[in-house]
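For this view, one protein chain was removed and the others were kept in their places.
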Amino acid sequence: MQYDFTAEQIAWRDEVRAFLKDNATEALIMETLEIGNEGKGPESTKFMAALQKKGWWSLAWPKEFGGMDRDPMDTWIFVDELEKAGVPMMPLTVTSVAPTIMRIGTEEQKAYWIPKIAKGDIDFALGYSEAEAGTDLAAATSKAELKDGKWIVNGQKMWTTMAHMGTHVWTIVRTEPDEPKHKGLSMIIVPLDAPGVTVTPIMVWPGLRTNAVFFDNVEVPEAYQMGQRGMGFYYAAMALNFERLSLGSIAMAHRSFKLVVEVVKEATFDGQALKDDPWIRERVGRIQMEIDAARLMTLETAWALQGGGMPIAESSMSKIYASELTQNITDLCTQILGMSGQLHFSDKSTLGQGWMQWLYRLAPMFAFGGGTNEVQRDIIGFMGLGLPKPSSKKLVKPGTKS
Amino acid sequence: MQYDFTAEQIAWRDEVRAFLKDNATEALIMETLEIGNEGKGPESTKFMAALQKKGWWSLAWPKEFGGMDRDPMDTWIFVDELEKAGVPMMPLTVTSVAPTIMRIGTEEQKAYWIPKIAKGDIDFALGYSEAEAGTDLAAATSKAELKDGKWIVNGQKMWTTMAHMGTHVWTIVRTEPDEPKHKGLSMIIVPLDAPGVTVTPIMVWPGLRTNAVFFDNVEVPEAYQMGQRGMGFYYAAMALNFERLSLGSIAMAHRSFKLVVEVVKEATFDGQALKDDPWIRERVGRIQMEIDAARLMTLETAWALQGGGMPIAESSMSKIYASELTQNITDLCTQILGMSGQLHFSDKSTLGQGWMQWLYRLAPMFAFGGGTNEVQRDIIGFMGLGLPKPSSKKLVKPGTKS
Amino acid sequence: MHPVPTDDQEAILHEIRKFLTKSVDADKCMAWEKEPGSAVSALKSSVAELGWFGYSAPEDVGGSEAGFVDLSLLYEELGRGLLPLQVINYMRGVQAVVDLDPKCSLLNNLTTAEKTICLSFDEEFNRLPENYDVKIEGDAVYGRKCYVLNAESADYHLVAAKEKGGLSLVVVENKDLKFQPLKTMADDSQAHVDYSGAKVIARLGDAGNGKEAFDKMWLNQRLLALSEMLGSMFCVLDTTVDYIKERWQFGQPIALFQAVRHQTADMATTVTACRHLTRQAITRTVAGTVESTEVLSALAYVGQAYKKVCWAGHHLHGGTGFVVEHPMHWHSERAQSYCIRYTPEAPFLKAITAKLLD
Partner (left out) sequence: MHPVPTDDQEAILHEIRKFLTKSVDADKCMAWEKEPGSAVSALKSSVAELGWFGYSAPEDVGGSEAGFVDLSLLYEELGRGLLPLQVINYMRGVQAVVDLDPKCSLLNNLTTAEKTICLSFDEEFNRLPENYDVKIEGDAVYGRKCYVLNAESADYHLVAAKEKGGLSLVVVENKDLKFQPLKTMADDSQAHVDYSGAKVIARLGDAGNGKEAFDKMWLNQRLLALSEMLGSMFCVLDTTVDYIKERWQFGQPIALFQAVRHQTADMATTVTACRHLTRQAITRTVAGTVESTEVLSALAYVGQAYKKVCWAGHHLHGGTGFVVEHPMHWHSERAQSYCIRYTPEAPFLKAITAKLLD
């Protein structure tokens, strides 16, 4: 039993750190605040190019697809360092969609899509949610019909982040209307420049943009339907599973907290050094303690993946823990900063770079997005603790006649 | 809009306080700790006699039953002062069962039972719960059959506090086995000295005694069945409603907290005055704040009853709030007392009279007992906020065809 | 005890609510945020016609002489109805003048909103008046005030500054002042302001003798903040209850999920606690019957609770409540802004403790 990284892992961490020292520029960090983790501004484009040059773009991909075949622990270390540096995360196209294509695509599909993704020529927006199918993904009503060797796609997707910057949507649509709702969906790729695709912006509280995407008789080649028909719901779950490694990361909040700690060390309000205020002192200690706990929880996911497991309950725990903790951290830290805590990061006079105010507005999304925390708690109960499901076949009370 | 008591209410409060100054002796308080609020030791017997002499025993009863007909606000003030003094509460026989009998009993029944209760000759244990019917009261399986003008009672009741000290059990039993479960129960009084009644002790964590009561072909006069047959579940609910006024009281925790505050003012650990410890200072402030909030919440119940309302959601809120707060208070205060916080109240060297350690062990019961907090939250949702019930007739999504 | 508004008060509140429902909606809020000047100005005039600027001012300066309890109920409705902060803050400016000097002649124009006034108190690293650096010398104000709401648009600035070793409360005109506008969470038009010799045109109280009056005025501002927060919580709770009944997922309204129902129940419990703490603090402060820690507890409790209610509201609304067109975020922004400005938790907790221990 031990918690230390191996010498190789430490060397790898240091290599990533050295890279970030050169490439995580102040300009990049500010841009990330403005357009979000998944945004694609000039600085992040430059940064992604540097990652690509390093080969780290396809860090976890198998060698056969030109990847470095790094294991989950190395990937965890990589993601952790990126987040702590405040730079954009790797695009989901690379970390979630590509691995899914590698598993479900035909040889032709793999040969067609993977190299383009590797080069950065293709960037997917994820089209899972709809207005009436958020947490309940399987209720999607967007549909596609196969006509004359082409899919005709109709419907609407919501919260399609990146759709205004990407090249394609990776989306689930109903293709088998007569099957039960979970079994009637298929995974289809829709080019964003196809006639009939409309992308309209949805601005959310933190000032970030996401989109609604409308499909109006959009024609898509038959070969753009990936894997088996009717399996779309399960493929989406598979793609989401590939995101587990970065689910529940506390690194961004940790980074912001460290900036606040620096402020607390220096600042004086009303003639009292912040660091002498007992209310502030207790909160600083408690936040650090909680961050120490949260950080360890994500490690287990990586370790379990390393061993070939699928740590579903574990990553749900991380997700709940980190999302609720982030909200607390931003709340407390915004207060610690006093009147300055209200200031936007674009305001030059803000303390702690204004990250906390931005995170304050972003944090609620961590709890309801990516599978609401209620669903995550259900998952822990069902998958982690083996609790009975309401839907399971009629339960019989022990000791009574059935 | 105002929150002040009237001059009459303040005068009444002062009258109660003056009485308690003379009658809330140290010996009585210690006895209450040992045998619990509902216990019946020599000191509490003396105290109850004093209350009876004052006429306060039947404070809230209508004049026609020999009561003082005090209104809910006056009753609230009375209960609040008693709890703050750390003395036993009025028996439920007087505050819950008697008012129910006044409503549901026949003239003969009222004439028979009420004067005996008024004199203190009759003291009921409440027999609602069973081993398999705790929160789900309507699932009770204890039963009674009417044979030759007598009820033959069989079955078992759990958590029948006071059964070893009372004269009768006020209990619900199944009399209409063919009716739906809520409509098959009746309210019956069973004398505890009747042949076939066995009372066995159940000791619980705080050191208090409650009981299991077994009925083995117990014969009960037909007239001991109260109100309509099949209405027992609803009568139990009615009796519980009469308890609402004292539901969610924070007074006992408040009293214990004040004792701890006195310790904090004086004590020095490791050369540091407790009152200079920032961790303790924050907790003292926060507990007082929460007590201020909790106390107000119970007031609304009294005020609503005063106006003729039945503040069901409001008293559920109070109950949740006070029970969870009490647990927090005892936890924090036990820690504030340091090593002494582990000491039993019977240990002479304990600080703060050892109340907090006792409350620490008692507090979980406040949350799961008296209707679990889950049920209370459901009640707030259904009754207070008008949320739909799962059992209500098939809901139709707005905008869809039914 | 009568812990709810009287029937007469309810009737007035009903009218206020009607006006706000008609005058404020999400589209307008979006527009005002982009262009706070003109549109808000129109609304300000309607509000002035309703007499809200002079609600508690003496009749002879154009006021309605409402008591503080009635005033607080008005502020509850302002919070519930999301009246733009720019307008609320003009109203707060008038209220401060009324509290400090109800006979001040400026009130004649302030109660009609022909003129407006802003409150210029905070400094970059000083919030307590005893620490202020800004000074009055020979009837002119010198120094820098910070986080001043409506600083650029108000006609007058009510400045609290050091004078004769004490505190003075004076009014200067918004003329030749230097501003550093701020971008804030609640988009509430704040700026840092440099006063380099701005001339005092009116004094509220004696020179150097204003500390006690300031504290009383500022307590009232805080109490009104509690009322606003409470009204806002009512709105968030109602909106959330409506939403969970209407929003279907997995073939049923999400209100049927026990976890959703219980979170909403907890919101309601929190709002109930805030309702009592707020209204008790206000009515008993007015009646002079405050006991022990109860006002401090309200000040420490309500703001933090307000944020929790907003988070729960966000959470249960999910994406729907996260778009900028949905009112949820305005409530949440106010929650933290108000906590920071009016009811930070720490000083009140400390004051409660001091009362018990010191």
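The chains carry the letters A, B and C, assigned in the order they are written, with residues numbered from 1 in each.
We adopt the following convention: contacts are C-beta pairs under 8 Å (C-beta built on N, C-alpha and C of every residue); 3 or more make two chains touch, one makes a residue touch a chain.
Remember, it's a predicted structure, so these values are computed and weren't measured experimentally.
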Interface partners of the hidden chain - shown chains only, full complex considered: A, B, C
Hidden partner chain, touching residue among A:M297, A:I312, A:L337 or A:L362: A:M297
Sole contact to the chain not displayed, among B:S58, B:T298 or B:Q327: B:Q327
Where the unshown chain meets chain A, residue by residue: 1-6, 9, 73, 261, 264-265, 275, 281-282, 284-286, 288-290, 292-294, 296-297, 299-300, 303, 313-314, 317, 320-321, 374, 377-378, 380-381, 384-388, 390, 395, 397-398
Residues belonging to chain B that touch the chain removed from view: 129, 132-136, 139, 158-159, 202-205, 267-271, 277, 279-280, 327, 331, 334-335, 338-339, 341-344, 346-347, 349, 357, 360-361, 364-365, 367-369, 372-374, 377
Residues in chain C touching the chain absent from view: 257-259, 262
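Throughout what follows, only the chains that are shown with their structure count from here on.
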Centre distance in Å when chain B and chain C are each reduced to the mean of their C-alpha atoms: 42
Where chain C touches two or more other chains at once, by residue number: 248, 349-350
Chain A residues counted as touching two or more neighbouring chains: 279
